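One protein chain omitted, others in place.
Let's turn to chain A:
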Amino acid sequence: MNAKFSAKCVALIAAGAMSMSLAACSGGSMDDSSSSNGSAANSDTITLGSVTTNSGTAAAYGEAEVAGFKLAVDEINAKGGINGKKVKLESMDDKGDATEASNAFNKLAGDNSVLGVVGPTISSTTAAVAPLADQSKLPAIAPAATSDSIETGGYMFRTCFKDSYQGEIAAKFAAETLKVKKVAVLYGTGDPYSSGVGKAFAAAAKKAGLDVVAEENSSSADDTEYSSQLQKIQAAGAEFLYAPYYYSVAGPYIIPQARSVGYKGYVMGPDGYDGLKMTDDKSLYNKVLYTTHYSPDDTSNAKVQDFIKSYKKANKNADPNTFTALGYDSVYMMKQAIEKAGKNATRESVRNAIAGMSFEGVTGNFTLDKKGSPKKSVIVLELKDGKPQYKTTIQPSK
């Protein structure tokens, strides 16, 4: 997630993360599942490193991811480990800082018992770690770093979809599920997230045969006034508007202003709409949709309910969030890769097992593409009286 998007979810998931952070802190190094094995180079254990943001503004993400890692490791150990070996998790905090993340990763790379790393948490730290992973040939899976600019596919992979992928999926959803014909797009050129997703949508929409009647921009992704652009979009006869902005702009500004210039069609956005800030009149937000990684109401995926049950049992009935789910999947991806690499798994053989792997997880079923990002199913949520509700799951195009 990029820095701005990071800041946003903090409040959103703070409540959930608070209970998690208590659990996480009390565990210290998170290796209580294998407390009998102190030595790092013990051949009876497999060590997984984790680099996450556990302090600073994005701490809530990192804590949620660690909770997901821990749950997955505990489950794996309860079922006899990987290839008969217990799994040990070596957790490091990068404080949301690229230098700290690099140092933490290098420390893990220097420890020969570490077979793979899960993390880092946010896009900026992941971008810093990606070249280090290639240099030290230590495979890493970032659970939630969505930025398009991260170099993946060497030794760095990710569990989440890339930002721009959401634009492609939204175009597919508009064409195939909503069956609209005339679409419009509005994005902030000054923001890589907004413009990256917006441009990807426009390209995919044209490819899908949709009529892109308006392609409008704003200077930045935190403007307050969009009526001029929205008026043009309305006049162009759009039935569907894709507006990739953050929750703090789409909620109070874009959607009410769109309704006020008379636009009655669909408004759709990416995961930046999570925790949308809404004005008092919730009726303005009907026909608003957004894509996300995970929904507890996802009925199409049996793994989701098992995951929630298992998490609640281990965490005093607290609800897991998206980051927990992505973290949980990341560890299981490592497990699948290490199992494939076999008893004598090395970092290189694990890397080769991750590349191009097919995986079935809580956040969807997917295959990693050549660039190390998944082509995966995406959840679409729709707002009903201001509350996000599970709408459908969009499967990736073949």
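What we mean here is this: a contact is a pair of C-beta atoms (placed from the backbone, for glycine too) under 8 Å apart; a residue touches a chain by one contact, two chains touch by 3 or more; residues count from 1.
Methods note: contacts and distances are computed from a predicted model.
Among the names given as "NADH-quinone oxidoreductase subunit N", "Branched-chain amino acids ABC transporter, permease protein", "Aspartyl/glutamyl-tRNA(Asn/Gln) amidotransferase subunit C" or "Mg chelatase, subunit ChlI", UniProt records the absent chain under the name "Branched-chain amino acids ABC transporter, permease protein".
In the complete complex, the hidden chain is touched by one of A:Ser228, A:Thr299 or A:Ser358, namely A:Ser228.
Between the chain not shown and the residues A:Ser218, A:Gln336 or A:Ser377, the one that touches is A:Ser218.
One of A:Phe105, A:Phe240, A:Tyr253 or A:Tyr266 touches the chain omitted from the figure, and that residue is A:Tyr253.
Of the candidate positions A:Ala98, A:Val180, A:Ala208 or A:Val261, contact with the unshown chain belongs to A:Val261.
Mapped onto chain A, the interface with the missing chain covers residues 7-8, 10-11, 57, 188-190, 216-220, 222, 224-225, 227-229, 231-232, 235, 247-248, 251-253, 260-262, 277-281.
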